[in-house]
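With one protein chain removed, the remaining protein chains of the complex are shown where they sit.
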Amino acid sequence: MTGEHTKRGSSGINGKRALPRRDVLALASAGAAATLPVFGRPARAAEPVKLGWVGPLSPPGGYAEGLLMKYASAMAADDINKQGGVLGRPIEILYQDTRGMAAEGTAAAERLCVQDKVAAIFGEFHSSVALAEMEVVHKYNVPFLACDVWSQEVTAKGYPQVFRNSITFPLLDVMIGDWIVAAGFKNAALLCEQDDIGLAWRKGVADVLTAHKTPFQLYTADPQATDFTAQVLRLKANNPPFDLFLVLYGEAGAYPMTRESHSLGFAPTANTALFVSGGEAVDPTFWKNVGKAGLWLICENVGLPKSAWNDKTKAFVAAFNAKYKTDPPGSAMEAYDAVWNLAEAIKNSGSTAPEAIIHGLETLHWVGTRGLYTYSTSKDPAWAYHQYMDAPESILQYNAQDQSSFDAPIVWPKKYATVPYLYKKPTA
Amino acid sequence: MRAPDILLSLLLAGLAAAFPFLVNAYWLHVMIIGMIYAIIAASWSLLAGFAGQFSFGHVAFVAIGGYTAGILAVSLHVPLPLGMLAGIVAAALIGAGVGWTCLRMSGPYLAIFTMAFSEVLRITIVTENEITGGPGGLNVPQLFHAQTDLPYYYLILALLVVSVVGMMLVLASRWGLFFRAIRENEQAAAAAGVKVTRFRILACAIASGVAGLAGGFYAPYIGILTPDVASQDQMGLVVAMAIVGGVETLPGVVAGAIAVEFMVEALRSYGQWRLVLFGLLLLLTMRFARNGLLAPGWLAIRRLAVLQGQRLIRGTAD
Amino acid sequence: MAMPALIETRGLSKHFGGIFAVDRLDFAVNAGELVGLIGPNGSGKTTTINLLTGHLKIDAGQVRLRGERVDGAAASVFAARGVGRTFQITQLFSRMSVIENMLVPGLARAHAEKRVVLGEARKHLEFLGLASLETLQAKNLSGGQQKLLELGRALMLKPEILFLDEPFAGVNPYLRDEIIGFVKTLHEAGRTFVIVDHDLDAIQRLVHRLVVMSRGKKIADGPLAEVRTNPAVITAYSGV
Partner (left out) sequence: MLDYFLIQSANGIVIGVIYALIATGLTIIFALLKIVNFAHGELYMMGGYFGYYVITLAGVPPLPAVVAAMAISFAFAVAIERGLLTPLYSPGMERKSDYGILITFGLAVFLRNIAIIIFGPFPLRPPSFFDGDLVLGGLIISYDRLVAAGGGLLILVLLIFFLNRTVWGQALNAVSQSRESASIVGINSERMYMFAFGLGGALAGGAGALVAPIYSLSPSMGLVPDTQAFVIVILGGLGSVSGSIIAGILLGLSENLFIAFLPDPNRGPSYANAFGLFIMMLVLLFRPTGIFGRHHAAME
């Protein structure tokens, strides 16, 4: 499976090596320094370029995805440093756990900006946390490259410091909505988790469906829920019947939901299609968790389709696989490219000053694992500002059990499609 | 107050006033958050430690204070200071209501009832996202338009001092005596003529109002208000802060809250291990220093000072 | 009757589940009396005290204080109106000091002034021989001292009537004599007492009038000597 999946994409690292020993030591020494807050640190000779990473590493945040992004960031720093670093200085990344909580995000960003004096911050996974962090970077004028936050608000706020290299809901939702209309679905059920990600996703898709006059019904559930029997039975009993079941949920909920939906004979069936949004369906642990329930399942893929892979994509996928025994998801690629983006921006403008980095990103023209990166400076629409407008996205549908998402047929959009159909009904 | 207390208080006051100039903006931010928690933990302490009502839903009132101020400011364009005041009133009134509802409960029933109240509130905030912003958060306007946190710092310092000193005065008064009498033995308190119902509700209202004040400050300071303000995790953190400080001395609790907040932030560099370590520290503290770490330390300092020849008059906060 | 009784009940009833703990009890105590209330275990004595001090809700009947109905009022109201009590099992504010235990009822009185109350408290502690223990936590007192402190706390209400629930239970003979002495002194100073106890010997040394209960009903009420020979009383005691 490729790694360029989605904001929720993750992979099955079996946390044994979650934190290599070397890291622990490094963190421990950093911690020792941090316990003496009042005293400044003496400047060193070969001062590294410090970058700050923010993201969830513990509950209630999306810790699984956060960890993968952290791994990928570390790989990027290693790769850059092997090539001699940037401006002759090595890259050093400081990681901050935000737990998916706004106040933690604020504290993390404050620490990175003020205490650690990083040149730039990147990462994050929760839009609500990113919105809190943005206020801090805006206050201290530190560039912030948001990786995996899909809320349009992040870029729409128009802060000059804030960039985004992931997709955003307006892009994703339009794609999904267009596909639903093109594939001819007549009655959709949208079920999402009741949190910032789920609600923003739902609103976008609902807007597109309303615009196309496609009937739909909205459902939400607690993000911690894992039992969906009653819910699925209710959907199944709906009159008129649903022909499309769209789900957005974190792993812990999406897998039981997929299994229930299949075992209760709701979707994917000849009558009803199942679309699992959010990236769980391209996770390495996906098939282990859902088994045959995943056959004919549809999901989006925010990575570069395999046919469009460049050398960097191939090299990164291979290296990630070798190191962590799994394919990197889209969020990991975003994190990997984000470090490179920042390094390129610093290199091109020859300085780590905020204005230099911002200028460097605005004028960036660089090919990474997810294609050619450029950041828009247009404010029309507002969310386009500092947004990676060409962020890749496509829709795939599995046609075999245990299929790699790399090999699954791409059904949408037409420019990437590998099969002539838009949707294949499961055969009985 | 004994002389060494006064001396120490003066020293602390000086230190507090000079603090922003001794540290960088990050640790100033940590201090501000620590003081917000200090208000919450101290008010919880008044309720649980002194009035004997072990609430596990106190953070709900932080949310009520914050969301009242935030929603009023965002939806109705009410000025923030007015909104914060409304938040305090709302929290105190709802707190009194909750206090009235659980008059007949005690011990674990009270703890779980209040926890349920705060969970229901949190779920409601999450679900009614048209009004509350839901899990995506409510963007609250700033209180000050300054480039630094200095105004926030001095405001929260003032609020902390006023609320904690106010609560200490309450506790030193006959109300405080009645709170403790009710905590110790409700039946005996009634037989002694204490209006148990009135004072139980009063304790709830005071503690909730103060928690609402903390919430009202928190909302514009962080700028975004999310439902996890009222999560059980937050509640546990507040309880931990109070216990580390020694529940039955408010200055101890304040010190405990600030110390725990600094510790949680200092552990930040440990990444994923941070909360593991935090849990472990909590376990070890509870297991081996049950009366908290700070209150016994403070008492030791005071005893030392007293030994220096201070003539003592009985204090009430033993 | 020109003056209404100090405290009076009419048809007082209380049941727990199907069992009547107190069954249509009529009972009056006049100011200045010293009444003993006795009866076998489970005859409803403690329940009666709890009903007469607002610690239990009345199912039926009335309680009048100086002719005024007070049933349904909270225990604190009874206390405020001069009805004091002790408990069968001593109920103190354990983690509060002796003096604080005394201050609670004192300060709970309307218009109480702290300085005055403190003086009264010290006076009562002096009287009860607890003056030297003022700063000790109540839980650190001996059992007997705790009983005395509970009595002292009730005195802080400036009560007109005091209900003592088993003051002699589990008390050594020396302390028993001491308590009898205190009650006598207080009674002579004008306080009204109702004393529940199984220690008939101590009761006889104290009271002038005896009320006997059995199975929630009053079976005898009158001067000491008269009640002692009442056949119903003898049956009730031998029957249980």
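Miscellaneous remarks
To keep things simple, chains are lettered A, B and C as they appear, and every chain counts its residues starting from 1.
Operating definition for what follows: a residue touches a chain if its C-beta (ideal position, glycine included) is under 8 Å from a C-beta of that chain, and two chains touch if they have at least 3 such contacts.
Keep in mind it's a predicted model, so treat the numbers as computed, not measured.
Note on the chain not shown: across the whole complex it touches A, B.
Which of A:Ser73, A:Thr98, A:Gln194 or A:Asn301 touches the hidden chain is settled by the complete complex: it is A:Gln194.
Checked against the hidden chain, the listed residues A:Asn141, A:Asn187, A:Thr285 or A:Ser351 yield one contact partner: A:Thr285. The chain not shown here is touched by just one of A:Val49, A:Ala64, A:Val162 or A:Ala188, and that residue is A:Ala64. On the side of chain A, the interface with the absent chain consists of residues 10-16, 18-19, 57-60, 63-64, 67, 194, 217-222, 224-227, 229-231, 233-234, 237, 251-252, 255-256, 259, 263-265, 283-285, 288-289, using the contact rule stated above. Interface with the hidden chain, as seen from chain B, comprises residues 48, 54, 56, 101-102, 104-109, 111-113, 115-117, 119-120, 123-124, 126-127, 232-233, 236, 239-240, 243, 247, 272-273, 275-276, 278-280, 282-283, 286-287, 290.
Here is the rule we use: only the chains that are shown with their structure count from here on.
In terms of the stated touch criterion, chain B and chain C have no partners in common. By number of C-beta pairs in contact, the leading pair of chains is A-B. With each centre defined as the average position of its C-alpha atoms, the distance from chain B to chain C rounds to 42 Å. Averaged C-alpha coordinates put the centre of chain A at 73 Å from the centre of chain C. The residues of chain A lying in touch with chain B in their complex are 18-19, 23-24, 27-28, 30-31, 33-35, 37-38, 57-58, 60, 63, 67, 70, 94-97, 99-103, 106-108, 110-111, 113-115, 127-128, 131-132, 135, 139-140, 151, 194-196, 198-200, 220, 222-223.
Those residues of chain B that touch chain C in the shared complex are 174, 177-178, 180-181, 184-185, 187-197, 314, 318.
Chain C makes touch with chain B in their complex at residues 53-55, 74-76, 79-80, 84-85, 87, 91-97, 100, 103-105, 107-109, 114, 135, 153-154, 156-157.
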